[in-house]
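Removed: one protein chain of the complex. Kept in place: all other protein chains.
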């Protein structure tokens, strides 16, 4: 099973996990990213490169499927204006081997951080805005998977 | 937030994850273990050591809380007779740091495998039964976290 | 001092045919392995369950311990196969 969705709408975590559980692998790992409401943040605006996003995320998912014995992978990434507490991203993996499920889940979220064409703009209560800067740490983490 | 439940009943994954998401950390990792229905298996019977289980799992959770900057940890482990497709275990962690959430989730499930006093008996369609043998690999994996 | 409670799990419990029993307390310096040997010497299901200590794990008062740990004044010793949780 391979599912990649790039969407504005929220998603149903229980349904996504149930689909992965139903594959019969025995182990389902997931990661959910949520908007943090720190420092007076009132919204996070996610811009993306539509012509590229689906293809690029698909490529990352194929890489995970090639590296680990997975029965299923789901990746959902939202775009648009998201308020604190809203979900941004979901990565779920199913495998007969819990280590494969957990490692591939970590791999996928690391790569989403450095290879998925999204940009985040923070909107604060006082009207200020700021583009989130990429963290060198994230690029290094993604590179770490190459070794 | 710390939640440890040892129970016969199934659990609501969406509710468990929602409680972790609500902590505001931004990252929630989880692992769900499900009964595999391979080789004619019709049920998995989980026996545990009630006087010890809660205390021991609590200890493992405290260890995770000491090692990673976590906002919340939930561990649920079922006992009793479970059919293929049924959930056995849930581990969820919330953190401001996705690596902390993912690593501590892997740590917890590895330790549950080798340190939680549960034993699994397989029941097959032909009436045969068999106690699941511990895998040396699991003991090694748990030891790996000590380094 | 009170008797010692022994609890059994999984195939150890099944082979012995009971999940708990009380025995006369051994000397405080006796180890879990000594207790296992004494019980195995009863023969039958005990010998079957406890005859090969390498297959066993133990807890004293709900804490995992190596089999060479002295029982001391513990209240409960548990004998079982390696755990298979998760």
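The chains carry the letters A, B and C, assigned in the order they are written, with residues numbered from 1 in each.
Quick note on the criterion: a contact is a pair of C-beta atoms (placed from the backbone, for glycine too) under 8 Å apart; a residue touches a chain by one contact, two chains touch by 3 or more.
Model, not experiment: these values are computed from the prediction.
K.L.:
Checking the contacts here: which visible chains does the omitted one touch?
P.N.:
The undisplayed chain, in the complete complex, is in contact with A.
K.L.:
Can you list, in ascending order, the chain A residues touching the missing chain?
P.N.:
Residues in contact with the chain left out: 33, 47-49, 51-52, 55-56, 77, 88-89, 109-110, 112-121, 131-134, 138-139.
In this section, only the chains that are shown with their structure count from here on.
K.L.:
What is the distance in Å between the mean C-alpha positions of chain A and chain C?
P.N.:
Each chain's C-alpha centroid was found; their separation is 49 Å.
K.L.:
What whole-number Å value describes the gap between the mean CA coordinates of chain B and chain C?
P.N.:
Centre-to-centre distance between chain B and chain C: 26 Å.
K.L.:
Centroid from C-alpha atoms only, then distance chain A to chain B, rounded to Å. What do you get?
P.N.:
The separation of the two C-alpha centroids amounts to 23 Å.
K.L.:
Can you list the residues of chain A that touch 2 or more other chains?
P.N.:
If we look for residues of chain A contacting two or more partner chains, we find 98.
K.L.:
At least two other chains touched by the same residue of chain C: list those residues.
P.N.:
86
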